[in-house]
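The next block holds one structure in the form of structure tokens; read it before the comments.
The complex appears here without one of its protein chains, the remainder shown in place.
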Amino acid sequence: MSKVKVVQYINQFFAQIGGEEMADYKPEMRDGVVGPGTAFAAAFGDEAEIVATIICGDSYFNENVEEAKKIVLDMVKSKAPDLFIAGPAFNAGRYGVACGTIAAAVQDELKIPVLTGMYKENPGADMFKTKVYVVETKNSAAGMRDAVKKMAPLALKLARGEKIGASCQEGYMPNGVRKNFFEEKRGSSRAIDMMLKKLAGKEFTTEFPMPDFDRVEPNAPVKDMSKATIALVTSGGIVPKGNPDHIESSSASKYGKYDIDGVMDLTEETYETAHGGYDPVYANQDADRVLPVDVLREFEKAGKIGKLHRYFYTTVGNGTAVKSAKAFAAEFSKELVSAGVDAVILTST
Amino acid sequence: MKLTLGYIDIRDIQLSNESKVENGTLYVSADAVKALVMEDENVASVAVDVARPGESVRITPVKDVIEPRVKVEGPGSVFPGMLGKVQTVGSGRTHVLRGCAVVTTGKIVGFQEGVIDMTGPGADYTLFSKLMNLVLVIEPKDGLKQHEHEHTIRMAGLKTAAYLGELARSLKADEEEVFESLSIKESAEKYPNLPRVGYLQMLQSQGLLHDTYVYGVDAKKSLSTIINPTEVMDGAILSGNCVSACDKNTTYHHLNNPVVYDLFRQHGKTLNFAAMMITNENVYLADKERSSDWSAKMAEFLGLDGVIISQEGFGNPDTDLIMNCRKIEEKGIKTVIITDEYAGRDGTSQSLADANPLADAVVTGGNANEVIILPKMDKVIGHLEAVETIAGGFAGNIRPDGSIEVELQVITGATNEVGFGTLSAR
Partner (left out) sequence: MVKEIERAGIPVVHVCTVTPISMTVGANRIVPAIAIPHPLGNPALTMEEEKTIRRHILEKALNALETPVTEQTIFE
């Protein structure tokens, strides 16, 4: 296996150029290792070589981001490395933000695998942990050995394109991508351990941090319902009998668009549910219980609504990934908009 | 309540002309088992097969897995209210044929039965690949309605497990373990300095193939209540569901509930396992509110310091889970919840349908959407084509070389939420 070529980015302090007074140091590239690079080189052994180190002042970077990025990217490009390492920045805020920013830029624009490291409270951590791998380090340079120990093996894996395991196995901060792995102890035992820690007021780590959900501003209401076109959408899996498009009973990979022009009522002979997550008997007997076409047709006839849109959209909401459902809806919403639909009734089971 | 479990280790199953246990081998008369199962006129045919760890065998669609047990001393018999008479179990002595199980399969009932591979990568995701399995392939008579079909298979599995368990009645146990749950007063007096920890088990109760039975009572019809943890060891709680094979609690999981066993093993040492409660996961919002209010009320009344909550299933039950957690936390009682995740095939979607910042201590059984290729097995017991329609499968997922592409969702017990497995995610 050929040696992995690495370029490392560090700040003026770790390059031993100076402290705050030298924070405006312009980017400079030197051959080989500088400062912490020595420790990394030792950890890499014969597997990798740091061919160049780029030094940049934290103030210079943060005050001239676009320019600094361009200069550093050109420097990295000129060395054509297999891997780029930034930091580790420990708890130095501007350094952490610089590391995250430049690592993300190298990854996105030069398509080279990148790795950085910092303390969990470094502002750069929250900003970048979902964009690049950020190894969790201690909060000061006294944790350099610990940082190198975690970063070096992960760096080699990234450079070689090997499969990256779960965050707790590889040492990076959880980045929103859930990865399965096998623990030593079974779940019940881990639950008891966690409970004992929690009861004793000791620190423990949850295996799944609760998410924040983003919000969307509500749209203005429909002005004149008697003239409005209303469309029906459902996650309850209502499909024409026989499920012609084979929408899956769980983890749906697709949605269906079906024409109900002239259909006044959904019957046991014509419609069914594909959804495997609830007792299907009632929906199969009368799919209007999930997709209320019959009553909306009544409303249409009575002039309560202008018209029921001719197509309905359906998918199965059973264990279907949020990202998939989001993508389906983003796609068919475009059709709803161009068809001049005024409002949507979305039913779920 | 004090229950002694006598474990008789089974290292092999052999079909034979006589049913008995000898030197660690379970000999089964297939004819006797067939006759037993055929007592139900809804059964058109039944085949009996054996699947051993390491064999190139795939069993699908799996409905339930049951461990053979028999009550040797003490009131009642196993699976009270369902097979046995309604009588409180959980005390005395029970024998367990450890290392084996009855697995039911046959024509698919609904969408969410499972797969058990006895070897290969799939075997790592299910504890059932490590057991000697007696497999019943039960085909229903034509025109049988789904609710009746499920009932028929359920009863057949329980009857067979009880029949096999009976063979252990007079045997000498290879190992014994004693479990004793004390009354509230007794445990408080005996362990005044240990934290009072309870277990709240959530039971799936949403209708066809989503039901659980407690002493024969459909859990959806019950208010949340207290149960002695040793009662589950005699089959007081059993499965009528397949809520996606990966997180369905089979009857085997109920009999061997790891939260119960692990809490008992810490009881008197690091904690006081003060109480076990059960609650349901119903389809009406009012029921969810009522059941979770009740659980929180009980936890407070029982003076618990902490409650471990296990879920069954996913989707709308995530709301029951979060309600139970939040309401108990709001009483000042600490919770740890055990769940699993549906984070999409790439692991980036939100894992649970509901959330709350108070749920800060979570144990996960892993992401059920992760895709795995299960290689071709030499033998399939059951119906392979089921893998296209069961939850976690999809049309066309059986490849020309016989391997199948599926989500972990299809593997029975893969992401189990009573914490049986070691699979997790970060």
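Should a chain be cited, it is by its letter among A and B, assigned in written order, with residues numbered from 1 in that chain.
Quick note on the criterion: a residue touches a chain if its C-beta (ideal position, glycine included) is under 8 Å from a C-beta of that chain, and two chains touch if they have at least 3 such contacts.
The model shown is predicted, which means the values in this text are computed figures rather than measured ones.
A.B. asks: Please identify which residue in A:80, A:200 or A:281 touches the non-displayed chain.
C.D. replies: Result: among the candidates, A:281 touches the missing chain.
A.B. asks: Of the residues in chain B, which ones touch the absent chain?
C.D. replies: 206-207, 283-285, 288, 316, 318-319, 322-323, 353-356
A.B. asks: Which parts of chain A face the unshown chain closely enough to count as touching?
C.D. replies: On the side of chain A, residues 213-222, 225, 230, 233, 235-236, 278-283, 285-286, 288-290, 292, 294-296, 298-299, 304-305, 315, 325-326, 328-330, 333-334, 336-337, 341-349 touch the unshown chain.
Following the convention adopted for this analysis, only the chains that are shown with their structure count from here on.
A.B. asks: How big is the gap, in whole Å, between where the Cα atoms of chain A centre and where those of chain B centre?
C.D. replies: 33
A.B. asks: Which residues, counting only chain A, touch chain B once they are in their complex?
C.D. replies: 166-169, 174, 176-192, 194-196, 198-199, 204, 206-211, 213, 246, 248-251, 253, 276-281, 317-319, 321-324
A.B. asks: Quick one: in the complex, what on chain B touches chain A?
C.D. replies: Touch list, chain B to chain A: 110-112, 124, 146-147, 195, 197, 206-210, 243-244, 258-259, 261-263, 266, 270-271, 283, 305-306, 308, 310, 314-315, 334, 336, 338-339, 341-352, 355-357, 359-370, 389-395, 407-409, 416-426.
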